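Take a look at this one; I'll ask things after.
Every protein chain except one is present and positioned as in the full complex.
A, B, C, D and E label the chains in the order they appear, each numbered from 1.
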Amino acid sequence: MKLGVFVNDYKTVAETVSRLTAEKLGLIFIQNGVFHAAIKENGKSSSLLDKSANFYVLAEDLATRGLSDADVDSRVKIVNYGDVVDLIFNEYEQVVWI
Amino acid sequence: MKLGVFVNDYKTVAETVSRLTAEKLGLIFIQNGVFHAAIKENGKSSSLLDKSANFYVLAEDLATRGLSDADVDSRVKIVNYGDVVDLIFNEYEQVVWI
Amino acid sequence: MGTLTIACFASLVGSKSLDFSLKLAKAALEKGHKVNIWLSSNGTLMGKANQKHLKDYSHSEKYVRELLEKGAEICECEACALARGIHKPEAIEGIKWDAMHWYLAKIYNSDRVIQIGGE
Amino acid sequence: MGTLTIACFASLVGSKSLDFSLKLAKAALEKGHKVNIWLSSNGTLMGKANQKHLKDYSHSEKYVRELLEKGAEICECEACALARGIHKPEAIEGIKWDAMHWYLAKIYNSDRVIQIGGE
Amino acid sequence: MSVIDIGVVIQRPPYKSETATLGFTHAISYQVVDIYLEDGQGVTPKVCLIGEGVLNCINNHKAMENYGVTSIESHVKNALLVDLDIYVCKEDLDRFGITEGRLIDAEDMGADKKLQVVPYSEIQKILAQTKHILVF
Partner (left out) sequence: MSVIDIGVVIQRPPYKSETATLGFTHAISYQVVDIYLEDGQGVTPKVCLIGEGVLNCINNHKAMENYGVTSIESHVKNALLVDLDIYVCKEDLDRFGITEGRLIDAEDMGADKKLQVVPYSEIQKILAQTKHILVF
C-alpha cells in the first residue's frame, strides 16, 4: 500500500493520522496541517513527524500563515501545487484527506 | 459569572471545555455532545463530568442517536427545548457554544 | 419575559446546528420571549427561498416562515449572502438584510445571546 | 498522463478546502492530466452563478470557468443543490448535474482519487 | 472489464454534520453505477467505520421523528439490504462500550448481511486491497 495523506488540520486530526500505517506512507501538510511541520508544542515537534513516513508541506499555506522555510522541521520537504500533483501520480497509489 | 455552555461535539471540544471555570457553570450536552453524557470510554465516564458544574442533556439528541435515558450518567439531567430556554433565562447569564 | 438573540453560522442542509437554532427559537417564542436571529457565514443559505424538501435533508423554509409569523426578527449578513451568489430578491420574504452592526445592536438590547458556530 | 478525480464537500466561501481543490485541479491540468471534479454537500454552492467578489471572501466563478475551458469535467450533486434552493438554471454553464453514481463511475476510470471533506 | 473495490471510511459521528450520511449514500449508489460503465465493469464499496464513526451504528435512531430526515440507521439497513460489506472497528466499539446487541441490523427486512465487527488490523488489510479510498 502506497498511501498519501493530506493532513489538513492541526489538533483535531492527530489521532486518526497517528493510527495510519502503510508500506509507503506520505504525509502532505496543507491548510492548518502546516502547523505540524512548523510549530513545536512545548518545545517538541509534532508526534506525527516521528512516524515512518515521508513528509511534505505546501509552501503557499505556510506563507499564508506567516510561516517561513526557516520554521519548517528538517524532516519535511517544502512543495508547491505542481509537486503535489507529481506526488499523487508518481509516489502514491491511494490518496486520502484527513 | 454564571456560565452556560452548549457542548455540541464529542472528541474535538473536550480540551476547550475542560479549561472553563465559573462561579456557576452549566454544561448542556447537545448534538454529538450527548456522548459525553451517555458513553463510557474504556469504562470511564467523560472527564467533563468530573468538573464542578451542573449537567444537562437534550432528550431529542439522545433519542436521535439511539441512546436512551438508561444510558445517561446519573449526574446528568435530561431536558427538552423548553427546559433549555428556562435554563438560559433563569440559571445562567452568559451562554456559549463550544 | 426576556429577549434572546441567536446567531447561527452553520448551514441548514449539512449541519444540524441551524435546526437547533430554529427549534430553540420556537421554544423561546412559545414561552413568550422575544427572539432575534442573526444568520452569518453559511447560515445565510437559510434566506434562499424555493428549497426543495428531500427526505435526506433538513428543511428550513416552512419553519422560518412560522418563526417570522410568531414575531421573530431574522436578519442575514448581506455580504455573506452576496458572496455566495444569493441576492435579495431570492430571499424568503420577511428576512432582513443588513451587516454585523445589526447583530451587535441586537446584542446590546438582549438579555441573553447564544452564538452558534459554523464548524 | 493520468486521470485525477477530485471530490469536494466544502463550500468555497467559508472554507479554503474548495480553493485547494481548484488550485490542485489547475496544476494537474497544466501537467497534462485529465481532471474530473465532483461537488457534493456545501460544495454545490460553487455551481451558483453571479457570486459577488468581495475582498473578504474566496471567489470561484472565474476560476471554475477557466477549469472548464481547460477541459475539466465538473459535476454537482443535484439533490444537494436542490435542497439548498439552487436550481439548474442558476448554475454556471458547463457544470453538469447528476447523482452519486456519476462520481463512482469517474472513480472507476481514474488513476487517482482525492476526496476532500466538508468539515 | 472488471470490478474494482473502493474503501468508504466513515470516521465522523452521526448527525451534527451530514458527513456520515453522505458516506452511506455514496456507497449505496454503487447499485446504479453501471449506467455509466460498460458491461462487466463495476464498483464495490467496502464500508469501514472507525473512530467516532462507530457511533453511527447504535440501533434505534429517532431522526425522522426529531429532525424530519431519514435516519442513518435506515441508510445502514439499506446498505446491508443491497449486500454491501460494512466493517466496524472492534477496538473502537469496545473503547466506547457499545455491545453487539446494540448494533443496527436489517434482519427484519430480510437482509443476508450483518455489520461485521473486525479488528482495526483487518480494516487496514481490506483498505490496502482497494483501488481508491474515500474518507467521510
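What we mean here is this: a residue touches a chain if its C-beta (ideal position, glycine included) is under 8 Å from a C-beta of that chain, and two chains touch if they have at least 3 such contacts.
Predicted model only: the values in this text are computed from it and were never measured.
For the chain excluded from display, the touched partners among the shown chains of the whole complex are A, B, C, D.
When the full complex is taken into account, the listed residue touching the unshown chain is C:Ile107, out of C:Leu54, C:Leu68 or C:Ile107. Touch with the chain that is not drawn comes from one residue among B:Tyr10, B:Tyr81 or B:Trp97, which is B:Trp97.
Panel shows subunit C; residues 7, 9, 40-41, 99-105, 107-108, 110, 112-113, 115, 117-119 of it touch the chain omitted from the view. Contact between subunit D and the absent chain runs through residues 13-17, 19, 55-59.
Subunit A meets the missing chain through residues 8-11, 31-32, 35, 39-43, 60-61, 63-68.
Definition applied: only the chains that are shown with their structure count from here on.
Looking at B-E and B-C, the interface holding more C-beta pairs in contact is that of B-E. When each chain is reduced to the average of its Cα atoms, D sits farthest from subunit B. Note: centroid distance subunit D to subunit E, computed from Cα atoms, is 25 Å.
Centroids built from CA atoms put subunit B at 35 Å from subunit A. Within subunit A, residues 15, 95-97 each touch two or more of the remaining chains.
In subunit D, the residues that reach two or more other chains under the touch definition are 41, 112-113, 115, 117-119.
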